[in-house]
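One structure, pasted below without further comment.
The other protein chains are all here in position, but one chain of the complex has been omitted.
Per-chain residue numbering starts at 1, and chain names A, B and C are given in the order in which the chains are listed.
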Amino acid sequence: MIRAGIVGSTGYAGAELVRLLVGHPDVALTVLTSRQFADQRFDAVYPAMAGVVDNTCEALSLEHLIEKCDVVFTALPHKIPMEIVPDLVEHNIKVVDLSADFRFRDAALYEAFYQRHTAKNLLDRAVYGLSEVYREAIRAAELVGNPGCYPTSTLLPLVPLLKKDMLAIDTIVVDSKSGVSGAGRSLSMGSHYSEMNESFKAYKVAVHRHNPEIDAILTRESGVQVSVTFVPHLVPMTRGMFTTIYATPRKSLSLEAIRSCLESYYEGRPFVRVVGPEGLPDTRNVRGTNFCDIGFTVDEPRRRVILTSAIDNLVKGAAGQAVQNMNIMFGLDESAGLLNVPFPV
Amino acid sequence: MIRAGIVGSTGYAGAELVRLLVGHPDVALTVLTSRQFADQRFDAVYPAMAGVVDNTCEALSLEHLIEKCDVVFTALPHKIPMEIVPDLVEHNIKVVDLSADFRFRDAALYEAFYQRHTAKNLLDRAVYGLSEVYREAIRAAELVGNPGCYPTSTLLPLVPLLKKDMLAIDTIVVDSKSGVSGAGRSLSMGSHYSEMNESFKAYKVAVHRHNPEIDAILTRESGVQVSVTFVPHLVPMTRGMFTTIYATPRKSLSLEAIRSCLESYYEGRPFVRVVGPEGLPDTRNVRGTNFCDIGFTVDEPRRRVILTSAIDNLVKGAAGQAVQNMNIMFGLDESAGLLNVPFPV
Amino acid sequence: MIRAGIVGSTGYAGAELVRLLVGHPDVALTVLTSRQFADQRFDAVYPAMAGVVDNTCEALSLEHLIEKCDVVFTALPHKIPMEIVPDLVEHNIKVVDLSADFRFRDAALYEAFYQRHTAKNLLDRAVYGLSEVYREAIRAAELVGNPGCYPTSTLLPLVPLLKKDMLAIDTIVVDSKSGVSGAGRSLSMGSHYSEMNESFKAYKVAVHRHNPEIDAILTRESGVQVSVTFVPHLVPMTRGMFTTIYATPRKSLSLEAIRSCLESYYEGRPFVRVVGPEGLPDTRNVRGTNFCDIGFTVDEPRRRVILTSAIDNLVKGAAGQAVQNMNIMFGLDESAGLLNVPFPV
Partner (left out) sequence: MIRAGIVGSTGYAGAELVRLLVGHPDVALTVLTSRQFADQRFDAVYPAMAGVVDNTCEALSLEHLIEKCDVVFTALPHKIPMEIVPDLVEHNIKVVDLSADFRFRDAALYEAFYQRHTAKNLLDRAVYGLSEVYREAIRAAELVGNPGCYPTSTLLPLVPLLKKDMLAIDTIVVDSKSGVSGAGRSLSMGSHYSEMNESFKAYKVAVHRHNPEIDAILTRESGVQVSVTFVPHLVPMTRGMFTTIYATPRKSLSLEAIRSCLESYYEGRPFVRVVGPEGLPDTRNVRGTNFCDIGFTVDEPRRRVILTSAIDNLVKGAAGQAVQNMNIMFGLDESAGLLNVPFPV
């Protein structure tokens, strides 16, 4: 059994990791940390887990993690992970970090959008955990920087087409829509029920921190400088992320060419379902699962390709992809523990 | 492997059976019938299931069911089951019927609230599928009448106390609240989004058909004639059922006595969690699971016991309990295939 | 024009007062106070009001209120109102207090459930602002203690029947369901979107502070000691409150007798609509309005009367009734400023 620890287990991404790892056939959950709920049972914080999870949360202790874990998931806001991950890596603990701290190879880019980076020496060794794109590197990684939810939902549809040089790179517009759980469990007016219910709005228009993350990976994969316009929105629902992408094809592009590009890129990958143009992604179809559904259409009269994707922001957009990465790092089937059957409604 | 068929697989209860049985380690799903979607793939009706369920729906054929199934779940509106179940039983197919057709021992009672019964000879042999209460009888049953969602949420908290003669039986009031999926997938104004969203109301006040079902079982278990006041309400959410029960104790009743009564009755039963009075049931905590969470309080100044319960109406209230019953009928662990970890949110 | 001030204008009840008073033909809104948003424009806090409300919030100043107001609405948590109301009343400013501070005649009762009362001398002069029941006293009042939302939704259906001695008083059970806005604008886990969405639960079972308020008024109106069992629940919607009341009639009670009792009691009162038993109240039908819809049924076999009511918790349950009381206090038509047409959806 792989002994796993979760640092920050009572936030939504952390708790989703608990959900997935408790059901994972090859994992024993040995350490759950929580600053706010240290010494409380996890099922006192999440009563849903009564009778299912019997761990008690503890304060963060590097010693404990090093002693009791083969892998540690850090599900914390950025900054804290870079303070503890170096020690873990040094002790040969594999790490999947769900914050932004190890997503950027370029420290300057990180520092431009976040803050001073205090573990720069690890950036070269960290692998960006977009499982379908970087599987080989993840297999050998000791440290994975797990992607943001918006980047996951944007990159999975875009990367295959950009790698084939199908799109005019300066025409890409990304319009994303996220469920409210993406804002986390910390109290804020932006997650206050009566303010969000029956409400739809954009936020951080063209200034969201996931924008440089998207740009960096698209640039790496396409080999040319890519910079997309990115606008996130909030949807009055708990889970789910939907992304609509617009771009002009470099030359006339058929539906078949797009389908072929996407299907061949994702052949044999269990969590990407290419559903368009016959079908259309819907966040409902991926809720609670690690799937990313991808749709595509060509707006022939306006010479524009439209890509759509749906993920569960807490699963493929966070905890699920983290577990997928752990599976790859440990040589397991990448879908181990992630094959729960979707809900019909 | 147990070969299972689902008659009416594309309604919400049927589709939930598909979800649970596809993930069941001891079951092969051999037949899915659907009148409306015959000859269509199940995942064309529920795209969430793409890559997970590859069955094609077929028109109802008794021959097929008899040939290919060891057990058949009938997830249809009442009346149709009693037309096909006799043939199945005669061919030694075990049946779990999710309609009301085989819930009543007393045909006259059924006929007073539903319609003429055309398979009365089976009523004696049918077992009421409230798994925790009738496990022994279910073990030997060839035909199980799976309980309604409201009765399940009402009976599980009440039966233990009534068996111990703790409550004044003519004082029982049951106030139930159901998510909208309970109304099914058929189109109706009562499930129209804009009519139900941001709306709360009662319906069928004191005249719901689940009332006689509740009364019949309470009467059977308590040994005296019980008749409760029952009022159902609709909650603007998809899944979940919450029931609040009020009754006057026969004599002074302590919290400890209630706890002890409930805990001893449900000892060793994996799907009932007695959470009160320290905790309180919440439909969120049982969503997607087969749990029934039970809370209890004593309103000392008014000499009244208050019981609360939360279930997922589609799982413990329908498909989950049906699978639990199948497990019992086939000698499996009763929780086989039903141990998915709950969602934190 | 009546010059009105609102103390605590940026909470939900305060903001709803702003909505109603801005549209009131006889009122000029002269002072809006807000501790948190002092010196900010009201429409910066509530951008919906841009172009409609041009007031700027100010810190609480008794001098300002006394100088600029004929009536002051105090929309604050309990305790603060009793510190400022005495000064206002002394200066002949009429006051409608939306907290609990002036709802109880009996200081000991208040102190048992809230805290020490520091303005007891005003309790005799304060009138309980259940507009339909105490109109005559409100007309002459200088200080109105505006009722809680749960009491309003409970008392309006019950008072007429209790006055006619129709119900066995020790059999009354009140099961209430409230939208989330009732918890206010202050951040709390109980108003956190992902915790409340798709969730239904009870809270403060039989220990809610509105219970003694309900009991006190029922006792006053019936002339005998009444004590009801009261259980509040939370509904995943913003606005709306639905209450279901169960009681045994003292003697056989016909639908006609109940209808006649309710209709004659509320004859000529514009905001109570007796809709049962042909219709059923629905919170959707009263959203944004000052209506209280009342339904009733008799569960003949169990000899039980069932009353239901629907209000908007922020309107008839708070700000709307406060304005209605102001109208009565100033000799205006009680519906002035409160006749906005309901939304169809």
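One rule holds in what follows: a contact is a pair of C-beta atoms (placed from the backbone, for glycine too) under 8 Å apart; a residue touches a chain by one contact, two chains touch by 3 or more.
Because the structure is predicted, anything quoted here is derived from the model rather than measured.
Summary of contacts with the chain left out: across A:74, A:131, A:191 or A:238, the touching residue is A:238. Shown as candidates are A:90, A:198 or A:263; the residue that touches the absent chain is A:198. Although one chain is not drawn, the whole complex shows that of A:228, A:272 or A:338 it is A:228 that touches it.
Mapped onto chain A, the footprint of the missing chain covers residues 170-171, 173, 175, 177, 179, 194-195, 197-203, 205-206, 227-229, 231, 233, 235-240, 242, 244, 246, 277, 280-284, 287, 295, 297, 299, 301-302, 304, 306, 308, 310, 345. Residues of chain B that touch the chain left out of the display are 12, 180-181, 185, 187-189, 191-194, 196-198, 236-238. The chain not shown here touches chain C at positions 12, 15-16, 18-20, 22-23, 46-53, 181, 198, 238-239, 270, 273, 275, 279, 282, 284-289, 291, 293, 314, 340-345.
The definition used in the following text is that only the chains that are shown with their structure count from here on.
Separating the CA-averaged centres of chain A and chain B is a span of 37 Å.
Chain B and chain C have centres, each the mean of its CA atoms, that are 39 Å apart. Annotation: 46 Å between the Cα-based centres of chain A and chain C. In chain B, the residues that touch at least two other chains are 198, 238-239, 282, 284, 287, 345.
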